[in-house]
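I'd like to ask some things about the structure below.
Not every chain is included here, but those present sit where they belong.
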């Protein structure tokens, strides 16, 4: 039996998320994955932006920082530059990380700075009432897409890879154990790690799209999830609308702060 | 006596900051502030600090807020357009009470304006640029040596009051070269280390209205947010708490104006004509004042070094005795307008110029003579 | 005895928000909804310790413990 | 005593550095008060780029030019633009061949030498014309001693180019002594 109370601020529970919101499932997975790392809680730093998902930092008994909408990653970058020994985890949403925060996301990935970004992708802006996000699927409805949504979506995995991230994975709340495993792998990577977790928001997304309950939404997600291995055997047309899950990249490149210390500081004669 | 160095204003800013304990700089280049970043890139790794060029100004200020919360004295530097972009996060710094320094080397605005021209057009923005009610500390030196010492004071004030400090410079000052005596006896306020029982620790517990916040990663696992929050750092948007929080944030600054406030008075004591000016422009006023004094005219200069909170009380006092108050600025009269709050409007003469040049002593003298 | 394992189902009603995920995913229906749709134990003997409920509960409201 | 000098030219000619060296020389090595300020256009290159140096026995308040005592002009526009900013008997130093001096008021104390040519002569490049001019200026005005200038040059030019620049300075100084 896993003792969540070891990692949670129990006095802050129940959390503010809606009944059945996938955010709770992801938070659980993240906590279990962090536990596997065996880290001292004082060495863990949780940073988030603004959004439903970003409220996660309020519930974990680590060093925690709730920043501005979209800016979790640059705050985290400064923390890492200041205290490279901290294990910095970013909790963020699809809006937070890929709409307003998109630039910070790709630049942190490019630098390969050692942050583990757990991206709660519920395909919508939950907190502000269901406006479309950069990952809302085409044809679905949102409060700002009353006639159906026309924007193509980001493939966040492709975006992270195109930017240079060294660990990139995707899972869903329909598969909590896989998600936990991917987060754990991401935490182990010394460099920029992105774990996208596709999640359900029946309140702001589901109810507008004929999926009223959390269960319906999670099953909708499950029905679209295809493992990377399986996807490789499928035709592009078959893959339309599917969520491909798996670890897409796992490689070793010099970490940013380490590179700074070993190269710039050495050359400058600084060091500590 | 310390070593004497011949330095550019921007360079003195960087050197002073490092002397004050700066160990993390996150920035994005912009004329005429870029030398501050360039100097930090050179200096910081020599002393075990780190420099990063972020992807934009928003990321820059965000990074230094993170850096500071994690225990490292942090700074960024920019100019008008970048300063505008930083406003949201500057407000975060004020709300979450994080000590750091933002340098704005003022150039000609609005918008892209005149990137290589000086101005004093961002003085009111430094006060009101971010949304919501909030107190501000802003300093503005007049010379390269003063830049060196005032940037140190900026860091000290930031640490003492857990408040971001805006450090105004102007294009002339940033690019100017002058000699600076690097004294040995400078007070540096170190970052506080807070200890206690993690299970009961409240990062926003107050001592004389100033929060006793620890640094991340030193054993007290606390929470910080830009929402209104209670002593424990967790969100609390009850009406009472909001009122209490904002009132306290203002009190924190207002009740310490004796420490924060700073100005210079030169020339005739209780003069007939008082020249008011800030930054490099004040040097022109001083030269004019000397000339007026030589000619037997009762003139004095009042130069706020701390621009916000504005040294209103002292200036009101001096103005009561003066016949005229001549306020000299490279803008449309921002401080002159502010002074209407506490100086009789009939006494105020605003001398303003926006042509990318300092108002010369000659113009000041002739204006002064004309109004007396 | 290497026989059938037995489990304890602990539900924290202060945390439960009645989302129904736990009992929707419970393969044996050892748990089910109460009158306000919150989780409640229907037949503890049916619990096979698969932890599905625990995995999906977003509210840290349900725990399965193996009886020793 | 307040002495005001304009070092004028266009981007790439190094007149900003030139002013800095002069001001540093006066300040650090001659123990006077000095300030150098600059002006440059928004163009990356080719626009105006010049500097102003005030040297004084007292601390310098106003750091810009009131009426300049001297002008070192490396471009035609840099001469013409500043005529109105000069004292009636100011020293005017120009790069011979590059800058022409028709109709210059007689009251000015004009001297000139081919700085660019001299630079090309010494180092096959026009780059050190500014330092040649500084040497020349030092000789004709005696405002800043050559020793102080040379110290400031060593301190301000890129590592490895010190000796060449000192040579350029001395060449300029010689031209000035014989001017």
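Each chain carries a letter (A, B, C and D) given by its place in the written order, and its residues are counted from 1.
Quick note on the criterion: contacts are C-beta pairs under 8 Å (C-beta built on N, C-alpha and C of every residue); 3 or more make two chains touch, one makes a residue touch a chain.
Remember, it's a predicted structure, so these values are computed and weren't measured experimentally.
**Student:** Per chain label, how many copies make up the complete complex, given that just one of each kind is displayed?
**Tutor:** Expressed as a formula in the displayed labels, the copy numbers read A x2, B x2, C x2, D x2.
Operating definition for what follows: only the chains that are shown with their structure count from here on.
**Student:** Pick the pair with more C-beta contacts: B-D or A-B?
**Tutor:** A-B
**Student:** Provide the C-alpha centroid distance between subunit B and subunit C, rounded to the nearest whole angstrom.
**Tutor:** 59
**Student:** As a quick test, compute the distance in whole Å between the mean CA positions of subunit A and subunit B.
**Tutor:** Going by mean C-alpha positions, subunit A sits 38 Å from subunit B.
**Student:** When the C-alpha atoms of subunit C and subunit D are each averaged to a single point, how far apart are the two points in Å?
**Tutor:** 86
**Student:** If I count partner chains per residue in subunit A, which residues reach a count of at least 2?
**Tutor:** none
**Student:** Could you pull out the residues of subunit B that touch at least 2 other chains?
**Tutor:** Residues: none.
**Student:** Could you pull out which subunit B residues touch subunit D in their complex?
**Tutor:** My answer: residues 4, 6, 114-116, 172, 175-179, 280, 283-284, 286-287, 290, 357-358, 360-362.
**Student:** Can you tell me which positions in subunit C touch subunit A when the two form their complex?
**Tutor:** Going through subunit C, the ones touching subunit A are 14-15, 17-21, 24-25, 54-61, 63-66.
**Student:** Can you name the residues of subunit B that touch subunit A in the complex?
**Tutor:** 23-24, 26, 42, 44-52, 54-56, 58-60, 62-72, 74, 88-89, 92, 216-219, 221-227, 234-235
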